[in-house]
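Let me give you the structure first, and then I'll get to my questions.
Every protein chain but one is kept in place in this view of the complex.
Which chain is which? They are A and B, in the order written, and residues in each are numbered from 1.
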Amino acid sequence: MARRKGRRYKWTILPMVSVPILFLVVPIIFFQVYFSLHQWTAYLGEWWQADFVGLDNFRDVLGESRFYLSFLRSLIFAGSSTVLCLVIGFTLAYLMRDPFPGRSVFYLLFITPMLIVPVAIGYDFEMLLVQKGPLNQLLSWLAGREIQVAWFAEAVPAFVSIIFIEVWNWTPFVFILMLAGITSMPKEPIEAARVLGASPVQIFFHVQIPLLRPVIVLALILRFLEALGEYPKVWSLTRGGPGSYTETMPVYLFITSWEHFNISKGAAMSYVVLLVVAAIVYLCIRLLVREKRTLEMLYGR
Amino acid sequence: MKRWREDRREIDRRAFLKTAGAVGAVAAAQRYPHLGVAWGASKVSGETPEERAINGAKALKKKVDLNIAIWGQYYNGKMRELAEEFKEKTGIGIGTAVDIAIFQMPQRVMAEAVARGKAFDIVHVSAAMIPTLANAGFLQPLNKFMERGGMIYRSVGPAVQQTHYHGENYGFVTDGNILATALRKDLFENPEERKRFEDKHGKPLKWPETWDDYFELAKFFTRPPDLYGVSDLRSRKWSAPIWFLMMLYANGGFPFADDMTPTLYNDAGRKAMEWYVSARPSSAKEISIWGTTQNIPFVAGGGAFMWTYWTGAFGVANRADSKTTGRWMYGVVPGSRASGRLIKRSISEPVVSLVINRRGQNPEAAYWLSQYWSTPKHSADIVADPKLQFHDAWAPEHMTDERIVKKYTSQGIEATEKCLEITTPPILLPGFLEFHDYLDKNLADAFVGTISGDEALKKTEGEWRDLIKRVGAKVLTKDLANYKAAFPKIDLPTKA
Partner (left out) sequence: MTKAAKRRLRSIGRYAALGVWLAIVAFPLLWALMTSFKPPYQWFTWPPTWIANPFTLNNYRVVWLGELLDTQYVQSASIQTPFFALVNSIIIAGTSTLLSVILGVLLAYGVSRYGILSERSLFRLLILRMVPPIVVAVPVVIYYSTLGLSDTYLGLIIIYVVTTLPYSVWMTKSFIDEVPVEMEQSAELLGASRLRTIWEVVFPLIRSGVVATFMFILILTWSEYLMALLLSATNISTLPVQLNKYEGSTEGRLYGWQQALSIGVTVPLIVIGYAIHKHLVRGFSFGMLKR
C-alpha cells in the first residue's frame, strides 16, 4: 500500500521537477559538449559551422600555466576564506550560545553582511581600502603611528584584501549554522562528562567538537564550493590585478568566454573545473555520510 | 567555418572594389579636411544633413520606436533632446534606451550578435569592436545611406577611419576619446623649479618632446608622498595597452609584420616597454590598480605633476571646485626619435560610436536618427553639452565652436586638435579584445615586476601567434590594411 502510494507520488512529482530541469539542462549539456570538442570563437562564423577538433581544447587548457595558476589562486582563496569564516563564525556562535542582554542586536547586525549584493560590497570596500582612505586612517589612529598600506597595489595585500572581503561577506552563513548546531547540542553527553570530572577544555575538545563535526564539515564544503566560484567582488575590485596576482579561476573563465570570446576553450575549462570540483564534493560527501551514520548510530532516529 | 570563409571572401571582394574608391576619398578627406562630403549625388532633398535626415525618415512608411543600448552618461542630455526633436518631426524616435556602461557593452552586444537578436536597433560601442562585430554579422553597412543622405562625416585627423572596415563605414563617432598631455603650470613656470632642473640636468625645463624627456620630468617632480611625477593608467582592464601602443607607434613600430607575424620584441617594442615600466617609480603606488575613477580625483586634487590622458578629464581637473583649477597647461603628447626623425603619436580609444544592428526593426530608420545625431552641427551640440562631459571633441567644427572652446579652454582645444591630427587606433582587428587582453596582462605583470619587460613582449608575441592561427593569418593580413588606414600620414601636427 505504501509502496503504491510512493510510486504514485513519485510519478506525480518527478515530472513536475524533471521537466524544467531537463528542458534547460539537457540542451546546455549538449551545447557544452559540442563546444568543447569543436573550435568556435563567437565572432568567427556560426556555431554549427565550427570545425571538429577532438580533445585539442582540453589539451590547450591542461597545458596552460595561466589556467593552473588561476585555479591555484582560487583554491588558496577559497581555502583560506572558508577556514577563516569557520573560525570566526564558530567563535561568534560559541560566545552567543547563552542568552544575554543585547543578544538579538548582535545577531541582527552579524547577519547583515550576507544580505548585501556582492557588487555593492565591492564598491564599498573600494572606497575603504584606498591607500589614503578611511581604513588606513582608522588603523593609524588605533596603532598610534602612520599606516599607509597600499591594499590593492601590492601582491600580498591585494590577495589578503579579497580574502578578507569574502570572509566579511559570508561569515554570517557559517555563524548561523554553528549557532543552530551549538544551541541544539544534546545536553546528556556534556553532563555525563562533567559528572566524570572532565575539565571545560576537555569537554570542549572531546565532547562538543565531535558532536558538531558534521555541521562543521558541511559548512566547510558549501562555503568552499561557493568561494571557488566567487566572481563579482574580485572583478569589480581588482580585475585580476595588480599584475595577475588576484586572477582567480572565475576571472580567467570570464576573460576567456567574454573577452576572448573563445567559447570552445571556456567550455573545456568548465569541464576540467567541474571534474575537480565534483571530486572534492564526492570526497567530502563521503566524509559527511560517515558522520551522518555515526550520529544516527549514537542517537537513533 | 567553411561557410564563414565564403562570407569572408564576399566581404573581401566588395572591399577591394570599394577600397579603390574609398582610399581615394579618405585620402582626399584627410588632406583637405574641409571637404569630406560623401561622394555620389544626395538622393534625399534638404539643404543641411539634418534636414536630409529628417526628410529621409519622413519618407519611410512605417514609423517605429527604436531601441538603443547606450550608457546613460552619454545619452541623458543633448542626445535625448535631439531624439525627441526627431520624433516630433518624423514620428520615428527612441522607444527604450537601455542603460549599459561601455565596460559591459562588448559582452552585451556580442551576446546579441551570437543570438542574432533584434532587441537593439542602435548600439553605442567602441569602434575597435567594429571588425569583430562585422565578422559576427551584426552590423549594418552605412555607405549607401550616407550617399543618399549626403552625410558629412569627417574628423580632424584619421579618427573616423576607425569606424570603417574594408571601405565600408559602419558607425558614427560621438566620443573621440583622444589622449593629450597636461602638466602643472604652476610648478612648470616656477622659477625655483626651473633653476633646480637646469642645475641638475644642464638644460632648460621645457615641454617634453620625447618620452625620454617626459619620464625625466616625471622623475624630477616625484616628491612622495605629496607629489608624484606622472599618473598614467597602468592597471588591468583600464586600457593600459594604449599607452604602450602610443609609444610603440612613435618609435616607428607596429605590432605586426605584413604576414601577421607579431613584431613586438624588437628595438621599437623594447624601447616602448622600457618607457612603460619606467613610470613606476614616478607614480603613486596604487597606479597599478587604479581605474580612471580613482585617478582623476587624485590628479585633480594635486597628486601628480603630469599626465597623458583623455582630454575630457582635463576639464574635470580644471573645474571651479577642483583644487588645481587654473593651474594646468595642455599640449601635444611626446614622441620619439628612435626611428631617426621625430614622430609624435597620440591614440584614440575607445572611440565610442553609434552602430546599427542589421537585424533590427528598421535599419534605415535607425540610420536617419543616427545621421541626425552625428551631423557636424548636432555632434558639436552634443560635445558642447554643459550637463555631460563624456563626448570628447573630434570633428573640425568642434575645434572652433565657442561653447566647446570654453569647456576645454583654448589651450586645451588646441592640444586636442593637434593630437587628433596624429592620432592612431588600438589594435583594429577582429579579436581586438583578445589581442588587447594578452598585451594588457603581460604589461601589468611587467609593470609590477612579476616578469621582465622582454619576457612580457615575447610572451605576448607567443599568445598572439596562437590567436592568429585560430582566426586565420590570411584573413587578418587582409584586415591589416584596414588597421593601417586609420594611421596618420604625417609625423608631427601641422600647426607648430
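The rule we apply is simple: a residue touches a chain if its C-beta (ideal position, glycine included) is under 8 Å from a C-beta of that chain, and two chains touch if they have at least 3 such contacts.
Model, not experiment: these values are computed from the prediction.
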Of the residues A:Phe58, A:Phe90 or A:Phe173, which one touches the chain left out of the display? A:Phe173
Residue of B:Ala53, B:Leu82, B:Ala97 or B:Ala127 touching the missing chain in the full complex: B:Ala97
Just checking the interface: what residues of chain A touch the absent partner chain? 5-7, 9-10, 13-14, 16-17, 20-21, 23-25, 27-28, 31-32, 35, 42, 47, 88, 91-92, 95-96, 100, 102, 106-121, 123-128, 130, 132-134, 137-138, 168, 173, 176-177, 179-181, 183-184, 186, 214-215, 218, 225, 229, 231-232, 236, 250, 253-254, 257-258, 263, 266-267, 269-270, 273-274, 277-278, 281-282, 285, 288-289, 291-292, 295, 299
Since one chain has been left out of the picture, which residues of chain B touch it in the full complex? 67, 69-73, 75-77, 95-101, 103-104, 107-108, 111-112, 114-117, 119-120, 291-294, 296-297, 300-301, 310, 312-313, 316, 319-321, 386-390
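In this text, only the chains that are shown with their structure count from here on.
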Averaging over Cα atoms per chain, report the distance between chain A and chain B in Å. 40
Over in the complex, which chain A residues touch chain B? Could you list them? 39, 41-47, 49-51, 130-131, 148, 150, 152-155, 158, 238-245, 247, 255, 258-262
Can you list the residues on chain B that touch chain A in the complex? 1-5, 7, 106-107, 110, 113-114, 132-133, 135-136, 225, 235-237, 284-289, 294, 430-431, 433-434, 437, 441, 444-445, 447-450, 467, 470-471
